[in-house]
Structures are given as C-alpha cells and as structure tokens.
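Note that one protein chain of the assembly has been removed; the remaining protein chains are unaltered in position.
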Amino acid sequence: MKRLFRTILPPFSVQLAVFLAWYLSGKYELVPTTLLVPPDRVWETVKDMWSTGEFQTHVGWSLRRVGLGYLIGSGAGIALGAAVGISRRAQAWLGTTLDIFKQVPVFAWAPMMILFFGIQEASKLAFVAVACFYPVLLNTSQGVLSVQSRHREVGEAFGLSRTRIFLRIVVPSAIPSVLVGLRQSIALAWMAVVSAELLGAESGIGYFMTYSRLLFQMDGVIVGVLAVGAIGILTNALLGGLERWLVPWTKEVA
Amino acid sequence: MSTRKKLDLAKGLVIPVLFLSVWILWTRSHESLLIPSPWKSVLATKQLWETHALQGYLVTSLRRYFFGLLLGTSLGFAVGGLLGSSRWLERFFLPNLNMFRQVPLVGWIPLLVIWFGMEDLSRVVLIAMGAFFPILLNTHAGIRRVPAGYLEVGDVFGLSRWERFQRIVLPSALPWIRSGTILSLTFGWTILVASELLTQANGGLSDILDVGRERFRLDTVNAGIIILGLLGFAFNFLATRLWSIGPLRWLSQNIHNSHEAR
Partner (left out) sequence: MRILTTALAALAQFALSASVKVLHLGMVGNPYDTPIATGILGYAQEHKLFEQEFKKDGIEVKWDFYKGTGPAINEGLANGAVDITSYGDLPGIIGKSGGIDTKLIVPGTVGQNIYVAVAPKSTLRTLQDLKGKRVGYLKGTYLHLAWIRLVHHLGLSEKDFKIFNLSQTEGVAALQGGHIDAYVGVNTFQEMAERGAAKILYTSNTRDALAREIQGFSVVVASSRFVHEHPDLVQRWVNIYVRASLATLSEDKREEWIRLSAKPGYSPDNIRKDLGENRLDQQNAPVFDERYLTKLRTSVKAARDGGLIRRDIDAAQWIDRSFLDKSLRSEGSKAPWSKGFSKASTP
C-alpha cells in the first residue's frame, strides 16, 4: 500500500488537490455554485451531452478543423522550411518576407481571416493553418540547416547525387527537429481552433462554450474547458509518443 | 556589405515589393471596403495615433503585459529554483506542472473572465500563466545541468549553500534562464493578444482588430496588425538585447569570471 502511495500519488498530487478544492468549494459554497459548478453537476452535464450526441458533434467539428488546418499548415511549413534550409537561394528570396510576417502575434490574424473568409469553415481552417505554419517552418529549417556539412561531404565523397544526399542524409538528421516543430504547432493549432470558434461559429467546442456562457450554463463552460484541456493533453502525448518512437535518442529540451 | 550580401538583400525584398505593388494596382481598379488600398491602412494607423486612441490602447495593453510578466516570471523563477534544488519536490510537482502546461491556455479564458471579471485581472492571470512555464522549465533545467564538477569545487572551497547558489549554480544556469526569459516575453505577448481578442478587449490594442472585424473595415484591421507586428518585433529585439544592458551585463560577466576561475 505504501508503495502504491509513493508511486501513484506524486505525479497527480496537484491535480488531486485541485479536484479536492473544487469539490469542497461546491460542498461548502465557498464560491457561488452558479459560477464554479460542483463536480457532480458537471459530470451530469457531461453524461447528458454524451447521450444526446451533442458532445460528440461539437468535439467532432473541432477535431475535423484542427486536423485539416494542421495538415495544411504543417505541410506548408515543412515544404518551405526544407526549401529555405537547403537552398541558400530560397533563403534569400523568401527570408525577409517570412521574417516580416513572423513578427505579428499569431492570434492577430484571426480577425483578418474572418473578414476575408467570413464565418464559414474556410476562415477557421485558414487561421489554424497560419497558426501551425511558423513553428513547423522554423524548426524544419533549423533542422535542415544543422545537418552538419561534414555529413554532406561524406555523401559527396561517396558520389551520391544531390537527391540521394537529401533523402538519405539530410532527412533522417532533420527529422527530430521537424518533430519538435510538429509537436509545438499542434498545441498552437488546438488553441487556434478554439479561438476561432469562440469568435464566430455555429459548431465546435469553442462555440459550445460561448453558447453555454450566454445561457448562463457554467457547467457547460466547464465541460468545454475540460474537453479542451483533455484533448490538448492527449494530442501532446500522442505526438510525444510518436517522437520517442521515431527518434528515441533525442532528449527533451524545454 | 559585400556584393553578395547586397544581392541577397535585394532578392529578399522582391516578394514584399511585388505583393505591395499588386495590392496597390488591384485597389486602383477595384476599390472596395473589403480591400482598401495600403495607404488607407497607414492612414488608419496615423489616425489612431492622432486621436490619442492608440496611446490609450497601448497603455492598457502594456500594463496588462507588464504585470502578467512580472507575476509569471517571478513565480516561474521561484518554483523553478525550488524544483531545481530539491529532488523530492521535483518528483512530486514536475509531472503535474507538465500536465498543466499542455492544457491550452485559451481554454481557461471563459473561466478566468467569469471569476475575475472583465477588468485587467483575468488577462494578467492568463499572461502570467503563459510566461510562467518557459521560465520554470528553463530555470529548472539550468540548475539541474550545473556540471557536478563545479559543485565539487564549491565543496572544496567550503562554500555555504547560499554562496554556492550565488557563485556557481546561478551563473552556470544563466544561459538557460536567459532563453527562458526570451521565450516568456515573446509567448507572453502572443497570449496578451489572444486574451484581449477573445475577451472583447475593452481598452487594449486588440480592440483595434475587434472593431475592424465587427465593422468590416480591413484598413482598421490592417492598422491593428501593423501596430502589433511592430510591437512584436520591438519586444523580440528587446528580449534578446536585454541581457547585455546595465546590471544584467554584470551577471553575464559573472559567468565569464567563474569560468575563468577554473
């Protein structure tokens, strides 16, 4: 029993404490229960939403948007990152433009996307893609650049063609960095989806949170927050696992 | 500048210039509210400055940013230091904090607004949360990575715990702390914009973007993006240069000295 205490408790101690505080606050009305809805009521709401299919619908929409936007944004990021990393020419042509746009805080693009694409799907996808783009771009280009010239020279010494050097030397060496970029951008992408939905939508978790707030159903808001958090943690874990599987030799750096 | 560098610079400017020209030409023939000419956007920026609206927004946003950073970095530094020094605490709290880190900050916004109201506090808290983690993780990593050899030297010289921290651990961890602060500053700025945008700013810079979006005025939105972009650049610049000015220079030099002492 003591062993269990020692292993299970530490990693989750803070979460347990927070949950306890939440529960006690509900029981003793430390915070108005209209605002901080007690855990049991929230759980009821979750069950309700699951049975009516509402939960699945909204989560489904958000996931769909994240998936698509992420693919587009990361794809573009990898492509351009690789180009800029390999070719000094590409770096010269594209570098300044990319640098200029990099200065703008990513969320500032949301209103513009909504202006251009309206409140339809395209605006949310566009915003998510933009949000994913830069982390992936930066990490990919850095990864490609850092492939030491020695390794390339080895390839040249062996008489490999440029493409083969790229495929068999540069790519494997750059993959760790690319994965770091992908992992950073999924977090950003998820935030982007929720933000876009908070601003203007008719479906999705962000919309659900707005809607709940307007109808003063704070349990719905809390359900939304928990869902956002849970999916964020899950996606991070998934990508982290992928990273460890593909490149087990990298060490986590902050 | 060598000719090659000059050529590179020129190449880099081609796309932006091309973009601007296409934009100007397009609006010459198809002027619409949706796509105003670039000049309109500049005008909008100028107008904001002249009506003193910009200054007001600036003060509010910077105030939130400053307090959020202060809160986040001081807490991050303190907790990072604690977790770096005590293995027991680290084992207990680090996995937890890591999990919290992965919860998208944006999700907290509705709750924060409900609890802390629409005043500055909810945004300050969010920014603090954003600034907290980079500093925490980097401080912790920096302290943990002090080479064992250095610590032994401290033992040999009979340094007290505090002295050891001050003269060996801190200077050694400094590069890490430095990158932590840079990350905090830039991420904090992003979070500021997010928090203002998603809580209907009242008073902050993102109001410019919000109003532009609501009223369908791209020139206003562009003005907002220009201003935020310039400020973002400024903060980026400041963050990296911060460590070479004034009192902090002394700290960086300390590393130099302590390295030399070996």
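Each chain gets a letter, A and B, in the order it is written, and its residues are counted from 1.
Assume a residue touches a chain if its C-beta (ideal position, glycine included) is under 8 Å from a C-beta of that chain, and two chains touch if they have at least 3 such contacts.
Quick caveat: nothing in here was measured; it's all calculated off a predicted structure.
Of the chains on view, those touched by the hidden chain across the whole complex are A, B.
When the omitted chain is restored, the residue from A:99, A:153 or A:202 that touches it is A:202.
By the touch criterion stated above, the residues of chain A touching the omitted chain are 32-35, 118-120, 200-202, 207, 210-211, 213-218.
Against the chain not shown here, chain B presents residues 34, 113-115, 117-118, 200, 202, 213-216.
Everything below uses one rule, namely that only the chains that are shown with their structure count from here on.
A separation of 19 Å divides the Cα centre of chain A from that of chain B. Remark: chain B residues 7-9, 11-16, 19, 34, 91-93, 95-97, 99-100, 102-111, 114-115, 134, 137-138, 141, 176, 180, 189-190, 192-194, 197-198, 206, 209-210, 212-213, 216, 218, 221-222, 224-225, 228-230, 232-233, 236 touch chain A in the complex. Residue ranges on chain A touching chain B, taken from their complex, read 10-15, 31, 35-36, 89, 92-97, 100, 103-112, 114-116, 187, 190-191, 194-195, 198-199, 209-210, 213, 218, 221-222, 224-225, 228-229, 232-233, 236-237, 253-254.
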